[in-house]
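Submitted below is the structure of interest, expressed as structure tokens.
Note that one protein chain is taken out, while the other chains of the complex remain in position.
Presenting chain A:
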């Protein structure tokens, strides 16, 4: 497209040209950054405000105190945080293990039912689990009568439900990536006497680490923010996740809990944000790998 040499504006004519080619991009960039960032600045400011009300949060950084953060200790916030992390990490790890194993099988083995299996997965993933929350609720009532740990109001059963969706959504992303790893590597290892399990654990999984990170992280983030199933399944407050708990704060007595909510929002957004920025290049790569196929 345009020449890749740096232009330094010197004369007025060049300045106009600089603006039409580069300058406007800075303008757009600044506007976009303000648009994307101002709610985040606001939430940080509100969480540091002295009072805990909505009205008192509108003067940005008028007062700075840790009172809202300290007050979190008197609530169930940290319990919810722990619950959410347990559920999200377990789901993320489980999703990667199950999805990668299935993708490996579909990518490396030729067996009857393979095509049908792939097509079935594509169709099943069009029916999101959240649409079936009524049936999930009813299923867990029956399961709970048999094994209480798998019934309603249990973090374990929530993880199991989330893992039920592990195969549908992610297998394709991984399958495509696994196909890009040359089969010759497998075959060389096989000739050297490696078993299929050794090939899988020590070769394929290492070569596909970027996509595993992406799938794990996306699964972690979506589990972290999942609301409807968690809300239907988890009934006692001590088992709630952040999404269910923080919703309760804001929906009831919105004004009075605002300071607490913003502090909680900052605390719960920080780990996700940090992880996201840290693994950014993998995520961007993974998303675009998924996009640039057709």
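Going forward, a contact is a pair of C-beta atoms (placed from the backbone, for glycine too) under 8 Å apart; a residue touches a chain by one contact, two chains touch by 3 or more; residues count from 1.
As a convention for this text, contacts and distances are computed from a predicted model.
Undergrad: Select, from "FeoA domain protein", "SPFH domain / Band 7 family protein", "tRNA 2-thiouridine synthesizing protein A" or "Maltose/maltodextrin transport system permease protein", the UniProt-recorded name of the complex's unshown chain.
TA: Its UniProt record gives the name "Maltose/maltodextrin transport system permease protein".
Undergrad: Which of these, A:131, A:185 or A:209, touches the one chain of the complex that we don't see?
TA: A:131
Undergrad: In terms of residues, what is the contact footprint of the unshown chain on chain A?
TA: Residues of chain A in contact with the hidden chain: 1-2, 4-7, 21-22, 24-26, 28-29, 32-33, 35-37, 39-40, 42-43, 53-55, 57-58, 97-99, 101-102, 104-106, 109, 111, 114-115, 117-119, 122-124, 126-139, 142-143, 145-147, 160-161, 163-168, 171, 176, 190, 193-198, 200, 221, 224-228, 231-232, 242-243, 246-247, 250-251, 254-255, 258, 261-262, 265, 268-269, 272-273, 276-277, 280, 283-285, 287-288, 290-294.
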